[in-house]
Every structure is written in C-alpha cells, then in structure tokens.
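Notes for the one structure printed next.
Here the complex is missing a single protein chain, while all its other protein chains stay put.
For chain A:
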C-alpha cells in the first residue's frame, strides 16, 4: 500500500531522528530526512512471526523501517490467539509469516513486508547477506544458534584481529517465558555472540529412562513413559505426532492408567500436552515488552539516535518488576564469532602436508585432523566411507581446494592435548597463503 501523504504523521519519531543529542552514537547524523533514508535503504529481517514476531513487525513498521522481510515455517493455531494479535480465528492453518506481513501492510501504509513461509535452514546464505540487521523473535535455542552462525559467518577480521565494520551484521534477539524475558544486542566481533554465552540457556531437563520405566513418581514421569516407551511398543513403526489429537489422547489415557497403577495423582490432558510438546507459557504483555525493547534497539543501531543496550537485558515481572542489564564479554576464541588461529602457509602446500603441519604448529598441536571448508568435507579421518571419498583431496594443494583466495577460514577437528589430557576438539583456523595478495577478485567469495 502506497504511503498516503499525511503531513506530520511521523512527528514523534522524527523528534529523535532529526534533533541533536549528547547521549547518542558517534555516527549519529540527525536530519529531517533520516527516517526516510532508513525506510529506503535499510533492509531488516525478522526471524519468527509468532508472539515476538507479530509485535516486532508492528514496532519496526512504526519506527520508520519500510523494507522488512519475515521468515517463519509455522502455521497459525488457536492457542496463538491469546497474544499473536495479527491473527484471527479464520486465519488458523495459514502461514504465520504471510498473514502477519499482510496485516501490517494493511494498517501501516508505505511499509513493504516480504513473507517467507519456510525453514530458516532452507534459505541460501545470499538471502541472509542482503540484510543490514537481523531481529530474532524465536523460541528455540537451535534456531537462534543457526541464525547466529549465519550472521557471524559474514564477519571478517583484519590482520590485527579487529572485526571489519562493513562485515558486521548486527542482531537483536528477544525471548520470553511467562512473566520473564530478555532482549540482547549482538554485534559480531564486538559483543558476545549467541554461542559465546550459550550457558545462559541451560539445556532442557530430560528424565532418565529407568525412572520412567521402573520408579515413576510424578505425573510427568507417567506421561513421558506413555509418550517415549509405551507408544513405540504399541504402534510398531508408526511415528508419534504431537499435533495429532488422537495420538495425544492415547498418550494421556496410557499415562492415566500408569498413574493409577502407581498411585500417582495429577495427570491431566493439559499437563500431557505441556510435557509432550514442552510448552512454554506465553502471554501478550511480556512479548510486547521484549519486542518493544528489541525494536527500539534496532532503530538505535541503524540511526545512532541514542546509545544502545550493552548488551543483555533481562526483564522479570514475577516478583515485583526487575530490569537488569548485564555487559557480557565476548569469548575471543569463540568458534563462531572469533577470528580463528592464523596459519601461514605456501600456496604449494598439499592438504596432507597441511594436516601434518597442524601436529607441530605451536598454536594448534592437533593430530589426526579432519578438515572442513564452509560445510564441505575436505578430508575426513572417519568414518571409513567418508575417508575414502575425501582421500583423493590429500594430494591437492590447499590453495586450490579453497578456491585460490589469499585467505580463508577452515574448521579442523582432531585430537589435542591439554594439561596432559587428550581430547577431541574443534578449531577455527584462518589460512593465509604466503605471497598471494588479496586482490579484488578474491573479495566476496561468499
């Protein structure tokens, strides 16, 4: 929908963007048309069109962003309607990304939102490289980790291990659970990436199978027994589908039987769904709060109109209202956002010689290394079938294998020794070829 000329429509946000301030970023260049420039030139990707995504699209559209893409593989369910305000009952079953994009474009004239109904892993890297900033509204650690690795993959460092500004793809990430949530700003190479402090997201607790099978004590144990053990026993080969109400009902009834057998109370259908689908409680207000913080940071990052969050905010409304900011540090040797160890070799060095060098290189000291380059196996020590497939690469020059570039990154895994203990480890290496200059043809190989 074309923007209707309405004088003074953006008066409020323009106060921030057109006026000088003292608590702004060094690059801030306030001017009357800054908002228009952001709208025209900045491309933003919203990952997720659920509870956070709906809010983010609205907030970004009303912050002056006009080129927005949104990606989500999910379709709309009835249980989304208590918070995902862009969806109506008649939308159930449709793509979240498509409906969300359409609704926001209907209401905010002049904004263009391109929906992508599909998996984040199915998009080419080129797709992601298009965006100036990525805003994440996700509920899974795996998806965050994936986008983080993609965004950090664009990052390049100079010879002094300083991140090259033009390769930094900023991310803003939000998350909620019940009355609690977080918002964070990730500037790859400067602030910690998702992987640098992944410990902030503890893995989900799983019950030991022997507890489920032999000493159940809680209703959840009975439910997981029915779901993980009894289902397979009773349905040879038929996979359990958590979205199939008949399957869920079957698990509930089996769990109930087991609970009665052991004298355990508290198995309900609702709890069964919660345990089996690992449902995270979610409400509109917390999503609104966290998304608003994320959108505000996105606006500040692209415009410089104020200092930004540094770098992790938690919101907890459960007992009183607590907002806390923590300035986390980056892991300089992070495998995902770090520069990797620099290895200088002659262009004539073969892959086999390179692997041999790693055993003696003082910063690596890795034996039996397997080498991968952008997800492609160059040489794998195991399993035998892969070893055989990649063996022929051993006699080729690494320079040729990496596509004749002056410098590139490879990942190696193998055995290293630390404090007298041998363990398998994964390292990121930057290979630089002596005497080869980084000419213009070597740029943009990604």
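Throughout what follows, a contact is a pair of C-beta atoms (placed from the backbone, for glycine too) under 8 Å apart; a residue touches a chain by one contact, two chains touch by 3 or more; residues count from 1.
We take it that contacts and distances are computed from a predicted model.
One subunit of the complex is not drawn; among "Alpha-1,3-glucosyltransferase", "Protein cornichon", "DNA-directed DNA polymerase" or "NEDD8-activating enzyme E1 regulatory subunit", its UniProt record names it "NEDD8-activating enzyme E1 regulatory subunit". Of A:150, A:163, A:226 or A:309, it is A:309 that touches the chain left out of the display. When the whole complex is considered, the residue among A:283, A:342, A:415 or A:436 that touches the unshown chain is A:283. Residue A:296 is the one among A:296, A:343, A:397 or A:410 that touches the chain missing from this view. Only one of A:109, A:367 or A:409 touches the chain withheld from this view, namely A:109. Taking the complete complex into account, residues 4, 6-13, 15-16, 19-23, 55, 58-59, 61-63, 78-79, 81-83, 85, 88-90, 106-109, 178-179, 183, 211, 215-218, 262-264, 270, 273-274, 279-289, 291-293, 295-296, 299, 306-310, 313, 317-323, 325 of chain A touch the chain not shown.
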